Structures are given as structure tokens and as C-alpha cells.
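Note that this complex is displayed minus one protein chain, with the remaining chains in position.
And now, chain A:
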Amino acid sequence: MADSSVTGVTADDDRGMPAHSGEPLVVLDSVNKHFGELHVLQDINLTVHRGEVVVVIGPSGSGKSTLCRAINRLEAIDDGSITLDGQALPEEGKALARLRADVGMVFQSFNLFAHKTILENVTLGPIKVKKMKTAKAKELAMGLLERVGVANQADKLPAQLSGGQQQRVAIARALAMQPKVILFDEPTSALDPEMVNEVLDVMVALAKDGMTMVVVTHEMGFARKAADRVVFMSDGQIVESADPDTFFDHPTSNRAKDFLGKILTH
């Protein structure tokens, strides 16, 4: 795993928000993105440091998914720059595929390969992308499935597992690539309530191990427990960025107050 020197708030970063002791890993600089007329990402500046856990929160349609997808270039950006570990995102082809191998992604709808077993879902990347020997990939995968608590399901197909189990497999699949950072796009939103915690527990453990994570979620418990920083997005802009306690207890912008008012009444 990456370093575990998660010491929280120290110096200032480029936006004057609480920063992290790790070196910058993912850097978005003046990123803009349109879908036709719609300006979904408006001049986004964001630095995620090595070992940092950033929670992205905000109303539906504010651009959170697009932000995640831009970081591993599932969406191309119009202008600005995104760098990973100091390197600009490649445009296309082999170099881009290599970059994506370094950026794990966990989707709201799990997206496990439906025709492959749980074990094959986890070994596919290591074998086909990293050219790992099958036996070694299986060993790695079983270790990861053990870690997320679904090793006993290894030979089943995704459809035979519960949502919570599928999402934990998806996390294992991302981990198998030994990524530098993992992006989570609302990983618990499609789950039945009783399965949310089993997934969040895995994510908290990952955060404790020092994994760099960008997590789009409205789970405040997770944010307070595991996040170094909460970023609040609205209408394609980063409106607020603060440590979780400050953000949830003393939001400064009206848009954040308004949004928190809405999700807290439930």
C-alpha cells in the first residue's frame, strides 16, 4: 500500500484550504468541460495528495460524476489540465490505457463483468493489463477477496451475489491493479440500506491503510470518519472545501447550508 502518513491538516494548498502532508498526486488545474450548452465543470482546481481521502458532495447534476470520470479520462475535458503523479493525462491509445490502470474506479452500479466469475473479475486486469502469471494473479485476487470478505463467493457469477457483496468485489477488482488512487462514484447509492455499512467499512479500512481516495458520497458518517477533506460542488463549481467537521458543522456558503439542510432533514 501507499504511505500511511495521514496526518491531516497542515499547510495551505493552492486554494487556501486545509492541505495534506503527502505530495500532490492528482492535480486539476482550471478544468472546464461542457456537454453542449451545459457547463458541467467550471474552472475546477483541485489537488489530491498522496494518501489523502477527499469526499465530494453536492446536489444531483452538480458535476460530481463528470469530475471523477474526467480524472481517468472516461470523459475528455475541454481545457485546463489534469496530471497524475506529475504526468499529464495521455490523449488516447496505449498510454491512456496504462494511466487508467493506475486509477481505480468503483461505480455506483458495480459494473462487474457479468459473464465472468468473481475471481475472474478480479484477475482479468492483472493478467491482461499487467501481464501477471495466472497463478500469481489468482493468489493476489484471493487475498483481496479475503480482505473485502467475499472469498467464499469466488466461483460464483456477479448476479448470484448481493449488491453489497458485488460492490466489495468491485473494490477488490480496483485494488488488484495496485492503483495510485481509487475513485468512488456514489458506491453505496444503489445498495439496500442494510448493505451500505459493509461497503463503507471496507472503504474506511482502505482509508486507514493510506489509500488515496476520491469519494463521491452523501454518507456523512463516512466523511467524518475517513475523509481528510470534503469538497462541496454545486452547478459545476467547487463552492467549498474544508475538513469534514468544519464543513458539516459550519458551512460557509449559502448553497452548502441549503444542501446540508435538505439532506439532514431525512
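Convention: a residue touches a chain if its C-beta (ideal position, glycine included) is under 8 Å from a C-beta of that chain, and two chains touch if they have at least 3 such contacts; residues count from 1.
Here is the rule we go by: contacts and distances are computed from a predicted model.
Trainee: Out of "Isoquinoline 1-oxidoreductase beta subunit", "Cytochrome c oxidase subunit 2", "Fe-S cluster assembly ATPase SufC" or "Amino acid ABC transporter permease", which one is the UniProt protein name for the chain not included here?
Mentor: "Amino acid ABC transporter permease"
Trainee: With respect to the chain omitted from the figure, which of A:R173, A:R229 or A:R255 is a touching residue?
Mentor: Spelled out, the listed residue whose C-beta touches the missing chain is A:R173.
Trainee: Using the touch definition from the top, which of A:M142, A:L157 or A:L260 touches the missing chain?
Mentor: A:L157
Trainee: Using the touch definition from the top, which of A:G125, A:G210 or A:G236 touches the missing chain?
Mentor: Of the listed residues, the one touching the omitted chain is A:G125.
Trainee: Give the residue, chosen from A:S21, A:Q42, A:T83 or A:N111, that touches the chain omitted from the document.
Mentor: A:N111
Trainee: In terms of residues, what is the contact footprint of the unshown chain on chain A?
Mentor: Residues 72, 74, 92-94, 97-105, 107, 109, 111-115, 124-125, 128-129, 157, 159, 170, 173-174, 177 of chain A touch the chain that is not shown.
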